[in-house]
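Taking it in order: structure first as structure tokens, then the write-up.
Heads up, this is only part of the complex; the chains shown haven't been moved.
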Amino acid sequence: MTVLHTVNKSPFEKDSLDTCIAHALDGSTVLLIEDGVYAATRGTVVEPRVRDAMQRMNFYVLANDCKARGLGEDTLIDGIGRVDYGGFVDLVTGHDSVQSWL
Amino acid sequence: MSAGPRKKLMYLNRRAPGGTIYAVEGLEVVLIGAAFDQDVCMAFVGDGVYQLKAGQDTSDSGVKNFSPAYRALGDYDVNRLYVERESLEERGLGVDDLMPLTWEDEDDDWAEKPSIHVVDRAELARLIDAQDVVFNF
Amino acid sequence: MKIGLLVNEGPYQHQAADTAFQFAQAAIEKGHEVFRVFFYHDGVNNGTRLATPPQDDRHIQRRWTALAEAHGVDLVVCVAAAQRRGICDPDEAKRNGKDADNIAPGFRISGLGQLVEAAIECDRLVTFGD
């Protein structure tokens, strides 16, 4: 199976991202949405953990949520894919199941 | 109640009881879902392990105590409750601190068997990965 | 594909209802079937017709209702969660001795079995919550 994991919480406020990373198998995909997108920005104290996880998993952000929060494409960690709601749908249908870390 | 092959359903509990309703209303889904004859398990991760803490008593809180409902799970054939070892350890808990939940195995002369299985994080990750559907509460 | 959605938070307070709506709309545009949107926990509050958000903001309930009317999406509000939180249709109001109801057009009240059924029947179940 390949699982799509979604994270919608800020990594500074809640343990959702860390719990996701600790429970996602190698080769899975992590999609950051809502306040979860802050984890995708460069220069934060969370960045090393995200880069480390990116060695094992594919990371995406929901671009609509980045734009709403003023996070330009140039502020994102290299290698994180950007999708819109249609791309979110494609990620859901392109994986065997979806696990939402709320 | 459903045609087709049985699906693997996991109810993944990550929240403490009491502070929010997710544990209570999550349990309601498990009990209703039992009627659908699927391949069901529950997992308790992070603060979710507190849901199984023994000795919960809301008599001084003006709130309904729902923790006895976990004891009914065995009767509903929900008898695989995976509790994450690391989550217990981080919280200073052992399996002895949890409610002693059991079920009766009709294929083994109705022997009473424990429903709680302590598994480590890596094993739980594989279990999550193997499900068709994971409900998050 | 056949997709089921689970919405666990009320409108406005959390983004969950917005994200779920945008996802549902995008899935339909891509030709998928949104089999059911199940509203649970505070998610049941999406289904009241009594909301009057500011005119320059989105009207979350009406967006759902329009989606149901345009695409036949089944919007189901959990009866047990709805009873706790004061969402009811005329039948529920009568049964519980209430003098009013507040369910919005396009929404129906039913049991948790509808959620489990959606999980079994659908190819994917996607959860939106807090």
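Note that the chains take the letters A, B and C in the order they are written out, and that residue 1 is the start of every chain.
Convention: a residue touches a chain if its C-beta (ideal position, glycine included) is under 8 Å from a C-beta of that chain, and two chains touch if they have at least 3 such contacts.
Keep in mind that this is a model prediction, so the values were computed, not measured.
What you see is one copy per chain type; the file as a whole holds them as A x2, B x2, C x2.
Assume only the chains that are shown with their structure count from here on.
In this assembly, the C-alpha centroid of chain B lies 27 Å from the C-alpha centroid of chain C. The distance from the centre of chain A to the centre of chain C, with each centre set as the mean of the Cα atoms, comes to 26 Å.
Residues of chain A in contact with two or more other chains: 97-98, 100, 102.
Touching of two or more other chains is recorded for residues 125, 127, 129 of chain C.
Every residue of chain A that touches chain B in the complex is listed here, in rising order: 1, 3, 15, 19, 22-25, 28, 96-102. Those residues of chain B that touch chain A in the shared complex are 12, 14, 45-46, 121, 124-126, 128-134, 136. If you check the complex, the residues on chain B that touch chain C are 1-2, 4, 7, 9, 21-22, 25, 28-29, 32-33, 35-36, 38, 133, 135-136.
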